[in-house]
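For this depiction, one protein chain was excluded, whereas all remaining protein chains were kept in their positions.
So, chain A:
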């Protein structure tokens, strides 16, 4: 009975999603780097033998998921399938073949059932260090940004590549944590593999072919329907960003055709001298994510749904080729959704949210005792989010990551990792753009070293000179700022020093408003005042 077979395939699809969820959970629970274990900066997925993504874990962040979706094909191009063996795991941190910068380690493991290649598991995580200049914008080329691992074997038929481990240990600042994360990535693929094989044996499947066809056919049909419902045509948008030392314009043109949406970044600034360039694999990941959020939020992310979004660009800052420095590719990468959605809003007026803080306000701290003193040294990474743009019908979310999918870390956990005190981390009043619906609030963070210590920090902040714009008459969100408590203004990018006894103050940007402020419900305004979201004290 084919109807019953159909239902069995649906059930297997659910099971496959559960398998990758287990895979991701293993990674979160065994990972060493804070960004993975506390912040969820990772992804995990299962692929068919030709390298097409079948399912991804819900846990994870778009920049990883959608880049990893393409990465498996790159591994297969380097390592022919007839040279793959049971018990192998391959690795790379190549920004152009993986997920856009050297800090992300991608691992791919073939999955064999009775000697036959039935699929692949892949996962990605951000590790705490890769050597070089550290996580920051100051490298002049990728060669200064850290160790580069070409696509190669990390585990060969069950045996770990000791030479790679030794080279790694010699090249990174926190060898135990980094090597620990390598093991944890491999373990996560191993869990996925074991569960997949158990599922196939239990159901009596020799290959995933039937299930693959089912998943892709169902997804394709649903996506095609959504694309057909959109207006056809081409729309453009431009966005100014802060850059490193001079403003950087981004541009996009989206074309909605009968069968796909094409995105082109022609007109964006040329490649930068600084490490804020974006490999196109990462630009594409966030462009596809943004479109999918509006067009098909309920359709699973897999090779079939992603195939409806195509991306091109002449060489420029959103399509930077080797050896451009790319360490902070996330700063502009996180602005790609605002860029793309600005164009889509012209096609779908009244339906697309306003611009938001977009880029995470990540900060890397390098703490040490004051010269000649005693104390502790530590590398500390914090993830912080500004306000999300107002949505049609809803205020923007305050201090919430979008488009990134990461979490913040508890400050009590952060303060356990080094001689740092976070004196303040709370909402920033008056930072949400006004509108019928208000933009989300940013936040204010005050950071100091413990007595007897000072620190350097790597700034990777945007929207200081270019705030989030409102949509459809909504006001702009408040721009960000970086200062010391004595009023000294600091730069938005690059490594800088904070002397002992001083506090670093980050004012994280707010989101833009949506719709004419005159249309805001008086009760909502009253509530804003009562809660202190809006004080009326500053513009």
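Just so it is clear, a residue touches a chain if its C-beta (ideal position, glycine included) is under 8 Å from a C-beta of that chain, and two chains touch if they have at least 3 such contacts; residues count from 1.
Everything below uses one rule, namely that contacts and distances are computed from a predicted model.
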Undepicted complex member, UniProt protein name, chosen from "Hydantoinase/oxoprolinase family protein", "Glycine cleavage system H protein", "Sugar ABC transporter ATP-binding protein" or "Rod shape-determining protein MreD": "Hydantoinase/oxoprolinase family protein"
Full-complex contact with the absent chain, from A:91, A:427, A:449 or A:468: A:427
Sole residue of A:206, A:321 or A:394 that reaches the chain not shown, by the stated touch rule: A:394
Residues belonging to chain A that touch the chain removed from view: 1, 3-4, 6-8, 10-11, 13-15, 18, 21-22, 25-26, 28-34, 37-38, 40, 58, 60, 62, 165, 175-177, 179-180, 183, 187, 190-191, 195, 202, 218-219, 221-222, 225-226, 292-294, 296-301, 353, 383-385, 391, 393-394, 397-402, 405-408, 410-413, 415-416, 421-427, 443, 446, 450, 530-533
